[in-house]
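Every protein chain except one is present and positioned as in the full complex.
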Amino acid sequence: MQTFLPIVLTLILIAAAILTVHLRDLIAAIAASSVISLIASIFFYLLQAPDVAMTEAAVGVGLTTAIFVITVRKTRRYEE
Amino acid sequence: MKKVLALASLAVIGFVLVSTLRLVPFGVNKMNPQVAERYLREGVARTGSVNIVTAIVVNYRGFDTLGEVTVLFLAATGLGAVLFDKRGKRTQRTPASLIVKSAALILFPLIVLLGAYVFVHGHLTPGGGFQGGVIIATGFLLMYMAFRSYDVSHTWLMAIESLAGTTFVVLGLLGLVYGRSFLYNFLPLGTANAVFSAGVIPLIYVAIGLKVGSELTGILDHLMETIR
Amino acid sequence: MLDPVLLIALPLLTAFLVPLVRRAWRPLGEALPLLTLLFDLALAISYVPRALEKPIVVIIAGWRPPLGINLTIGPLGIFMAVMILFVAVLVAIYSIWYIRVEPKERYCMLCLMLVTGSLGMVLTGDIFNLFVFMEITSISAYALTAFIRDRDGSEAAFKYLIIGSLASNFFLLGVVLIYSSTGTLNMADLAAKMPSVDPRIAVPAVILMVVGLGVESEMFPLNGWAPDAYSMAPTPIGAVFGAIVVKGAVYALARMLYTIFNFQGVIHFLVIMGIVTLLMGEMAALRQRQIKRMLAFSSIGQMGLILVALGLGTAGGLVAALFHMLNHALLKALLFLTAGYLVYHSGSKEIADMDGMGRRVPLLAVAFSIGAFGIMGLPPLNGFWSKFLVISETVKAHYVAIAALALVGSVIEAVYYLRVVGRLFFKPADERVRAARLPVSAFVSLGLLVVAVVVIGLYPGWVMHVLQPAAHELLDKSFYIHSVLGP
Partner (left out) sequence: MVYYVAALSLILIGTYAVLTKKNIVKIVLGLSIAETGVNLLLITIGYVKGRTAPIFSDPSFRPEKMVDPVPQALVLTAIVIGLAVTALALAIVIRLYDHHKTLNIEKIRQLKW
């Protein structure tokens, strides 16, 4: 479990990163990027950095995603 | 063409980074006995903060944190400048359902309370001014999402932001007056693991928490209020 | 004796307070930024004698380096600080009348924080703190570029922001690599530990950091943001870019390469980068039709010259580089600020529309010509001495071919500046342009700049008195280490 979990999470992380770059629907891409932040925050926790994990969870998953979504709402949802 | 170029340069960067990081072993103690290990050994006794990360952020490297607070303030100011004449009525948002509304009403005070708890206990538990401030801002985000006409007073946001920033710098200057240097921890350290301990650290963290919370709320508000 | 940390703490305090004070009493709120900058300038000048004698090490939060962050105010740092503050004060005076786009209050705050950021960059003794202050400088620069909020301004700001943030990411990556192998972030401590670090880690770290700083210091392939940002930002901000932002980054580059790493190979590499930057900048400037774009490319060219002199690695070369930095800051500020009013009075950004402005607004045209002659290197203006020094030192260091190329660059520069000056004075004026008077704020700031340019040109010895210890500070690593960490 100790070694297995990071490997699986890394795979999901890379997949989410590729999806973020690839998806043409910006809302979906933003969702994928918030998955990246979520996994990064789990990693921070696993690496014994609870302060950073908390910040990344609040900033990366919460606020950054929110301001991205607001921006997309104000502009255009699909990449052309 | 552009893609090939980008991929080629990325390959170079990746190769350099991989070959460099092979020399940096994972999970091995790389701490400098004069710096990081001293923080761990002496931190609690000399700063009164049980959380060493907080001790570093607010005390040892407090000047960085002042810079960091300035960066956020700068972002809020810059955002206001860039979106200056685009303010107006908010875009018509679809009204949230009753469930969301009532949940928001119940959750909002709890979230703000949690944020306040996090920044007051920054020197004892994980978390601190930034985390607390961000949590408070998410509380306001929830209110914005739940209620169509929810609005925060700009005068108040600005006043809190300004006062909190001033408090931080003034605490630093008091360190200069009563101690030996800027940001010097001039209050008694108290007993470790108590809320009222660690001298100025909790005070600074409360100031940071209020500042970050009001700044981020201001940023959200600015973004939400721009006309499309 | 006031603590030198006030140099940074006071502007920050003012920036935080401005919104409140403005609500309470508007005139004070408007005057406060300028007053703070003036006070800061006086404070910085008052430290000059002490800093020349022995670097002032300011301890923050009561922790001696390497535990805490410290400011190191040596000859070099105080020279940069005085230069930055002098230009900042003049730009602030100039802006009083010039900037009428709202929100003025935010403009003042952003400018104030930009100045604070670059002051922090030149005074700090900690590498991560340098990164934080660099971000303060560049984020305020991004916001100021977009300040006019027109199409091109936003685009230029976006471009600048993307290139700049990517670069600062690289810089941070370099910091990470260095931290991983030394465990410290204090510059003096790093300098002491660097010789024992595996070069296979240190060299990539240097490259990453040079790339990170290269963007702000307009080094050759990384300077794509500069012309747009210079020409699309409000005019005083163009002067600020040329005189403050870029100079802070060059300082950081010099500090990094000389004090911390000191790899001869990397330092000499700057000569090549510099000469390429110089020639590319001058060639591009020759082709420009808009006056602010031309000045921007000319600024890139001058930065190339400074990089050449920095890369020589000799005491004379460093003195020349620092002297040219000062002169370029003054001259480019003068040129940009006059260009602002030339554009304002002629109603067009194009050089072609400025025919005969010399008769309509003679003072302005004379000030512009002084700037142009100075930057071309005509005696007895200040630019002559530093250009002469740079080229003679390059020859002394046996880079004869480079010196010849630099001369070619200067000739190109003379061509395009003389073209503008000629148009200002010898072309018939457009009937629509009426004679105009300069507002007092512009008169004061331009007048002071002209006086500075002429005085330094006549008495270069005064500046050299400061520059020699500053160059010595860069070259003598152990002196820096000892003055920070103690013997």
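Some points to look at:
When the chains are written out, they are named A, B and C in that same order, and each has its own residue count from 1.
FYI, contacts are C-beta pairs under 8 Å (C-beta built on N, C-alpha and C of every residue); 3 or more make two chains touch, one makes a residue touch a chain.
Since the structure is predicted, the reported quantities are computational estimates derived from the model, not experimental observations.
Within the entire complex, contacts from the absent chain reach the displayed chains A, B, C. Note on the undisplayed chain: of the listed residues C:Leu41, C:Leu130 or C:Ala143, the one touching it is C:Ala143.
Mapped onto chain C, contacts with the missing chain fall at residues 128, 132, 135, 139, 142-143, 146, 149-152, 154-159, 161-162, 165-166, 169, 172-173, 176, 179-180, 183, 185, 224, 227-228, 232.
For chain B, the residues in touch with the chain missing from this view are 2-3, 6-7, 9-10, 13-14, 17-18, 21, 24, 26-31, 35-37, 39-41, 43-44, 50-53, 55-57, 61, 64-65, 67-68, 71-72, 74-76, 78-79, 82-83, 86, 124-126, 130, 192-193, 212, 219, 222-223, 226. Contact between chain A and the absent chain runs through residues 6-7, 9-10, 13-14, 17-18, 20-21, 26, 29-30, 33, 36-37, 40, 43-44, 47-52, 55-56, 59-60, 63-64, 67-68, 70-72, 74-76, 79-80.
FYI, only the chains that are shown with their structure count from here on.
Of the two chain pairs examined here, B-C and A-B, the one linked by more C-beta pairs in contact is B-C.
Between the CA-based centres of chain B and chain C the separation comes to 31 Å, rounded to the whole angstrom. Here the spacing of chain A and chain B, counted between their Cα centres, is 19 Å.
Looking at the complex, you find that chain A touches chain B at residues 49-51, 53-55, 58-59, 62-63, 66-67, 70-71, 73-74. Within the complex formed with chain B, the residues of chain C that make contact are 3, 5, 9, 12-13, 15-17, 19-20, 23, 58-63, 66-69, 102-103, 106-107, 109-110, 113, 116-117, 120, 126, 128-129, 132-133, 135-136, 139-140, 142-143, 146-147, 149, 154, 157, 173, 177, 180-185, 189, 198, 200-201, 204-205, 207.
Within the complex formed with chain A, the chain B residues making contact are 51, 53-54, 91, 118, 126-128, 130-131, 134-135, 137-138, 141, 216, 219-220, 223-224, 226, 228.
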